[in-house]
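This is the structure, below, for whatever I ask next.
One chain of protein is taken out of this complex; the other chains stay put.
Then we have chain A:
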Amino acid sequence: MSDAEQPTDDGVPGDDEFEPIQVFPEAEDMDLRPGADDCYKCSTCDTNCPVAEVDDEFPGPKFQGPEQWRLKRQDDRDIDDSVMKCSNCMRCDSACPSDVPLSQMHNTARGEYVEEQMEKFSREYVRNRILANYRRLAPLGSMFPRTTNFVMGLSATQWLGEKVLGITGEREFPEFATETFREWWTARGGAQVRNEDKRIAYFHGCYSNYNTPEVGKALVRVYEHLGYEIMVPDQHCSGTPMFANGMLEDARRSAETNVRELGAAIADGADIVASCSSCSMSLRQEYPELFDFEGTEEVAANTWDAVEYLRVHEDLEGELEGTSVGDEFENFAYHAPCHARNQGLDGQTMEVLAPIDGVEARDVGDSCSGISGTYGWKAENYETSMKIGDEMFDHMEDADAETGLTECPTCSMQMEHGTGYEITHTLEVLEAALVGTEADSQ
């Protein structure tokens, strides 16, 4: 609905005579005009953009959002190709003092650019489509994980990836686990706890299924320890890499599956929890901003970060008081992912770990890690990505710690790549404190 159709003085006598005027000719799926109008050009978003600070080719979020939207009202205007330089960290969203939906504007502009302006046979399109649809390729790699890991680790493969596809050869591909989370879940016979009153559905996403099933297992053990019945519904990619690459149709298909399956779980009395901060971000914010399937809002309102859910629904601090973890954990350098920051979770991990004996965590500050999902995997962005990451790497080195901690899979890749540290997920620490390690339990 445009402003023109929406009388602003509700309840004032004379409303009935309000005659809407069509200001803009074309009807759009999504009216972004109120958002564009809310921008008063303070440029706070620009000062929060990690890309604009180091990349001279990027004009910043204020241009990509409200200004570009306004320019587009002219028929002869294309979307500026700099929109593909946006890393989709979404820091501009939490920066804006005027509630302009910047990332929604970026996502729609990027989608339009890819749909209408990007050559479908170009290397960039093919490469981006592959990166965005990791979820479709991962099962193949996961079928023969050792072979895949061997082949992907070959320098020849990396060289080919860079030359043929424009995927940077500087990074090592993440290894596939020999047993996926879902395989493990099925092999153990699914849920071990039944509880009508405390039920969650786990959105594991792609990475903890195919690459780091230990994170999913930690979540299962922690939640079962606290008496929760866990459901693991069918699911597709959350859509985050697809939004970031402007593949909105791919994202729409995935979102439709997820909303349907997660909606069914909610109907069965479950709340949704996610262990990846970008997955929870996507379900909570991007779905309702971009799609309107039935149940989208309900899924968004009932989706939680896995640690946040326990903080609000359990006495997590009380549970953790007096617990300790053994020597398997050293001191941590903790990085809060941008997508966790956007959900108000930036301080959570430090607070939650405080009562556990044997764990010291240092927050390495509010800078962006720089990888932003698929962004830092692209050869043309690699250098920018590492420049953005510099501040975090420096702070990690300064912290009295030899291992890293975060909740985002690609941030953890960047942290490892920049420092050589091993990176842990917060749920693994909670598992060790509350339940003991996997080895203990066997």
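Here is the rule we use: a residue touches a chain if its C-beta (ideal position, glycine included) is under 8 Å from a C-beta of that chain, and two chains touch if they have at least 3 such contacts; residues count from 1.
The rule we apply is simple: contacts and distances are computed from a predicted model.
> Looking at UniProt, which of "tRNA pseudouridine synthase B", "Extracellular ligand-binding receptor", "Glycerol-3-phosphate dehydrogenase subunit GlpB" or "N-methylhydantoinase B" names the chain we cannot see?
Answer from the record: the omitted chain is "Glycerol-3-phosphate dehydrogenase subunit GlpB".
> Just name the one of A:Asp37, A:Glu314 or A:Glu360 that touches the chain not displayed here.
Candidates A:Asp37, A:Glu314 or A:Glu360; residue touching the omitted chain: A:Glu314.
> Return the single residue from A:Leu32, A:Ile79, A:Cys96 or A:Leu165 that touches the missing chain.
A:Cys96
> Using the definition of touch stated at the top, determine which of A:Pro139, A:Gly153 or A:Gly344 touches the missing chain.
Reading the full complex, the residue touching the unseen chain is A:Gly344.
> Among A:Asp56, A:Glu119 or A:Asp327, which one is in touch with the chain left out?
Here the residue in touch with the unshown chain is A:Asp56.
> Please output the residues of chain A touching the missing chain, sorted low to high.
Contacting residues on chain A, toward the hidden partner: 8-9, 12, 42-44, 46-49, 52-54, 56, 59-60, 63, 94-97, 99, 284-285, 288, 297, 300-304, 308, 311-316, 341-344, 346-348, 351, 363.
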